[in-house]
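Working notes, beginning with the structure itself.
Note that this complex is displayed minus one protein chain, with the remaining chains in position.
Letters A, B and C mark the chains in the order given here, with residues in each chain numbered from 1 onward.
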Amino acid sequence: MEVKEVITETPDTTTFRLQFKDPEVAKSFNFKAGQFGEYSVFGEGECTFCIASSPTRMEYLECSFKKYGKVTSALARLNVGDTIGLRGPYGNYFPIDEMKGKNVVFIAGGIGLAPVRCIIDNVLDLRDQFKDITIIYGARSVADLVYKNLLKEWQERKDIKTIVTVDPGGETPDWKGEIGFVPSIVEKTAPKSDNSVAIICGPPIMIKYTFPVMTKLGFREDDIITTLENRMKCGLGKCGRCNIGNVYVCKDGPVFTYTQMKELPQEF
Amino acid sequence: MENKNQDPKIVAFVCNWCTYTGADLAGTSRLKYQPNVRMIKLPCTGRIDPVFIIKAFEKGADGVLVSGCHPGDCHYNAGNYHARRRWIMFHKLLDYLGIDESRLHFSWVSASEGKKFVDVVNAFTNKVKAKGPFKKYENINKEFVING
Amino acid sequence: MEEKIISKENLLKLCSDLLKNNVDIVTPGEKGYIKIKNESEISLNSKSKHTKASFKEYVFPKSEPIIYYKKNQSDVEIIEPKVEEKTTVIFGAKPCDVRSISILSKIFNWDYKDEFFNVRSRNTVLIGMMCEYADEFCFCTSVNLSPTSSDGSDVFLVPHDENTFGVKIVTEKGADLLKPYENYLSAGNSEKTKAIEASVKQPEKVFDAEKVRQWISGNFENDYWNSIGKMCLGCAQCAFVCPVCHCFDIVDEDYNYYEGRRMKNWDGCQFDMFTKHASGHNPRDDQSKRYRQRISHKFKYYPDKFEEILCTGCGRCSRGCPVTIDIKGIVTEINELAIK
Partner (left out) sequence: MDDIKTVAKELLTSGKVNAVIGYIRYGNDKRTKPFIAQKPEDVDKFVINNFILNNLAVYLTRKEVSKLGKVAVIAKGCDAKAITALIQENQIKKEDIHVIGINCNGVTKDFDIDFNSENIAGKCLNCDVRTPKLCDSLVGALADIPSGEDLKLKMIRGVEAKNAEERWDYFEDEFNKCIKCYACRQACPLCYCEQCIVDKSIPRWIESSATKRGNFSWNLIRAFHLAGRCIGCNECERACPMDIPLSLLNRKMAMIAKDEFNYDAGTDMNAPTLVGSYDLKDNEDFIE
């Protein structure tokens, strides 16, 4: 795949806009919101993250990543025109068909917006098939907010409710959004819980504290959906490292409901 | 990698304060030396980790030159003394494992010894040239190589 | 199942012919399974101790390239390696080892099919041999195998005496291998084979795998795991000598800036690095959690998913463990906890 555009989201987060080099592959490639890919920089290795763009917009693929380890650092060094490898799509996806006709709440923290964004765009492209849409997004500081343009776009739309928050201490003098941790903002916002589905993604600690809030608000455990993350290598359910109990996150995940997660050994 | 006999690859790990400046002096004095050396500058010989040398051989170096300040001249007082002790152990280990000692050369070259740097490089290049390519290491490098 | 008899002399002739026909023969050697050059090296001893490592590496190599790449400017060319289709005969393997291939093929063939494994296992003919060795680490009977089980073998040998062997032809593949050499075989004596099989000492059955599975399900947070975690040193000796451990790592290696390969290497769940995320978060950050994963994977997760215990009871991991962590002992203790 060829890197078509490099967007620097935050000092350490980058978004790539990618296009297939082979038009045949481009035609046959399709995926569903929530699936992930194995991106590779040849000579450095492979790295797993979700496809951040919506399957309804196939002219390009997008992925966002935070510079952390060997491969993400190598990715961050790439320029427009460079080639990367992509295997995928792997894993399961958000149950978008079952979500139709319901209220949808999206809750994301930090780089966790990337997988959620995929489904948000997907839902927004089919806006009339869903009821109320609420997006709650938080990051450590204003500088750490990703997809700033998109956030602005969402906030300007009248048919969705978008709340952006930063952790206390992360605000700038001219910050106009909310200040506070995601779980408490969720509680304050109190989105409607009947006939609703919530999609949550963010750092483990945020997910952990958001779950009780959601149950308190009256969400059914089956309707709380999150995407898990584990160290993965093969993406094919072979190499064994993403294994939690009976499931392979790369095959049976990454999308799990709260009910499913409670049944798993608490090892993630 | 072709024409190895004529063209050995040599990696030099040098200290910033003495040998590198010495090489600079050789340049400004318009002294010529053989162009096979790829120089890597480090703050001090004490920074030269043996893994650098292993990596150089892994990546196809036919010889490795390590050079820094004379004893007593270290910019950081004792870096080269520490390095010396490490090299004593390391070059004996390599010898024991069967890596030809003449492919690894240690020297002290000070900032004023531009001439000595030229001599060291030329002598070492000729020595490695005479030895030919480092076949043994190449063999283990090329296991599972493309096209067989 | 057809049964024949072969003399030792003819068996050696058979091996010699196979070698001449460019078939690789792998046999238990003194230290590990070895590829032999001469038929005299063949192992015909059913009383020998298990080799330190299993023959896993002949179907699932310790390191193998999965792709090669060549970069030029900004473009990348990918070359996929082909696994050589060459017949390999694993000769004289113990019943516990032989069984490993069918267990492994479950994981390598659910969902995505791993061609590297499949090509190799398709070209591997397994000649198993009855086992008359049992020490305190053997527990094949506890995982529903036995020293006389021909399950998994293509051809199974039962030594009648020093110079004659009963030959059970178990599968088509086994029959195809022996077909050209039919004149080496004579009519079988299944009575004698049965009698010999009945006389073999079986390791005692020490646990009930189903009970163990149930106990593990309900005891994820049991203090018992901690007691093992403290002793384990965290090497992967156990996983690497295991005939059925199959976890691997994928890393890129380069020859130079432009060329390189992507390697698939064995990996082990006892390493701290195995599950460590780039962010530093580690779901299994303690040795006891890692050991729990090992046991649970073998006796619960794998049976749940593939209906096959991920263990053949060969006892290699325990025999070789630097601190003698004995899987048989541990699972037996779990069994006792389960009964309580």
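Following the convention adopted for this analysis, contacts are C-beta pairs under 8 Å (C-beta built on N, C-alpha and C of every residue); 3 or more make two chains touch, one makes a residue touch a chain.
Nothing here was measured: the structure is a model prediction, and the numbers come from that model.
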Visible chains in contact with the missing one:
A, B, C
Option touching the unshown chain, where C:F55, C:F91, C:F139 or C:F240 are the choices:
C:F240
For a quick check of understanding: of B:V14, B:I99 or B:V128, which residue touches the chain that isn't displayed?
B:I99
Touching residue (missing chain; options C:S46, C:Q287 or C:T312)
C:Q287
Of the residues in subunit B, which ones touch the absent chain?
50-51, 54-55, 58, 71, 78, 81-82, 84-101, 105-108, 120, 136, 139-141, 143-144
Across the whole complex, the chain not displayed is touched by subunit C residues 31-32, 52-53, 57, 62-63, 136-137, 229-231, 233-237, 239-241, 249, 251, 253, 263, 265-266, 268, 271, 273, 286-288, 320, 322-326
Counting contacts across the full complex, list the positions on subunit A that touch the omitted chain.
45, 69-70, 73
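Throughout what follows, only the chains that are shown with their structure count from here on.
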Measuring between Cα centroids, which chain is at the maximum distance from subunit A?
B
Name the most central chain, where centre means the mean of Cα atoms.
C
Distance from the CA centroid of subunit B to that of subunit C, rounded to the nearest Å?
46
In subunit B, what residues contact two or more other chains?
none
In the complex, subunit C touches subunit B at residues 64-65, 68, 70, 79, 255-256, 259, 261
Show me the residue ranges of subunit C that touch subunit A in the complex, using the header's touch definition.
69, 71, 74-76, 78, 107-108, 110-112, 114, 220-221, 246-252, 254, 257, 260, 262, 267, 269, 274-279, 281, 283-284, 289, 293, 296-297, 300-301, 304-305
Which part of subunit A faces subunit C closely enough to touch in the complex?
2, 21, 40, 42-46, 68-70, 72, 81-83, 85, 204, 229-231, 233-234, 236-241, 243-246, 251, 265-268
